[in-house]
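Submitted below is the structure of interest, expressed as structure tokens.
Of the protein chains in this complex, all but one are displayed in their positions.
== subunit A ==
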Amino acid sequence: MKQISTIRESKQDRIFLFCVYAGLSLVLVMVLYPLIYIVSSSFSSAAAVQSGKVWLWPVDPTLDGYIGVFKYNAVWTGFANSIFYTVGGTVLSVALTIMMAYPLSRKEMAGRRIWIWAILFAMLFNGGLIPFYLVVKDLGMLDSPLALIVPTALNVFSIIIAKTFFQTSLPNEIYEAAQLDGCGDFKFMISIAIPLSRPILAVLVLWAAVGQWNSYFNALIFLNSQSLYPLQLVLRQILVENKIDYSGMSATLDAQKLALMQNMETLLKYSLIVITTIPILIIYPFVQKHFVKGVMIGSVKE
């Protein structure tokens, strides 16, 4: 009965809370350590990294790895390609999602149940990799930038979320009022629905952009030419397959340079991980809240 009037936690609760804080701190360390290790290694000398002297802070600081990355042409081609695919893919994907979701959110649209069922069915069942590949092939998109932008532009999951958002946040009264003022369906979408939906637009843009930037599978199956490779495929060659191509770095190779490059090779991976993750980590704090919001809108059951 004591607890009613006291705000203080009981002893048992304080022990429990201590465990919670200790546990979460441990989780924090475990999440951060691999990242810290890689950042520190990227600034250390190759010898220090290989002999295990680096474990928390950089040892014998150097920028060799970063210099190596800056001279690695394939990385920059990949970077440029990825920016192109991400911008193109995101614009197309978000436009299609809105164009699908907005009409479906309107009760006046006869036959919308057919669309909704078609979308839900496509979510649960698909033809699989091979028929999908054959369609892209039949459309003549193999080994072209279009293959990374067009076939995966329509995301059924995003459509459901956008539709739910339109339905719950745009009451019918707004539409009726707009209609009395002579505003048609099309104008309503452009000048009322879309401007009022900035939160969901942010979520859709982020999902499409991060997904496009991070994926490598479509590039792996649809592209052959190295010059079209997105960054992730270039990274795969270097980080996973250990295929490092010196030709783009320097015209002549003498013994001294070779030794230097072997050092660089060790550090290149660490620096590459840091450099390619930085753009995402910089925008991350700004976009995190939108992502959280997106997950929550997604969890609203219809």
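Here is the rule we go by: a residue touches a chain if its C-beta (ideal position, glycine included) is under 8 Å from a C-beta of that chain, and two chains touch if they have at least 3 such contacts; residues count from 1.
Simple rule for what comes next: contacts and distances are computed from a predicted model.
K.L.:
Can you tell which of "Sarcosine oxidase subunit alpha", "ABC transporter ATP-binding protein", "MoxR family ATPase" or "Putative aldouronate transport system permease protein" UniProt lists for the chain that's not drawn?
P.N.:
Hidden chain identified via UniProt as "Putative aldouronate transport system permease protein".
K.L.:
Of the listed residues A:N73, A:S191 or A:N214, which contacts the missing chain in the full complex?
P.N.:
A:N214
K.L.:
Just to verify: which one of A:Y37, A:F70 or A:F84 makes contact with the chain not shown?
P.N.:
A:Y37
K.L.:
With respect to the chain omitted from the figure, which of A:G182, A:P195 or A:P285 is a touching residue?
P.N.:
Counting the whole complex, the residue in contact with the absent chain is A:P285.
K.L.:
Even though one chain is hidden, which residues of subunit A still touch it in the full complex?
P.N.:
1, 3-4, 9-10, 12-13, 16-17, 20-21, 23-24, 27-28, 30-34, 37-38, 41, 49-52, 55, 96-97, 99-100, 102-104, 106, 108-110, 115, 118-120, 122, 124-135, 139, 150-154, 156, 159, 184-186, 189, 210, 213-217, 221, 232, 235-236, 239-240, 269-270, 272-273, 276-277, 280-281, 284-285, 288, 291-292, 295-296, 299, 301
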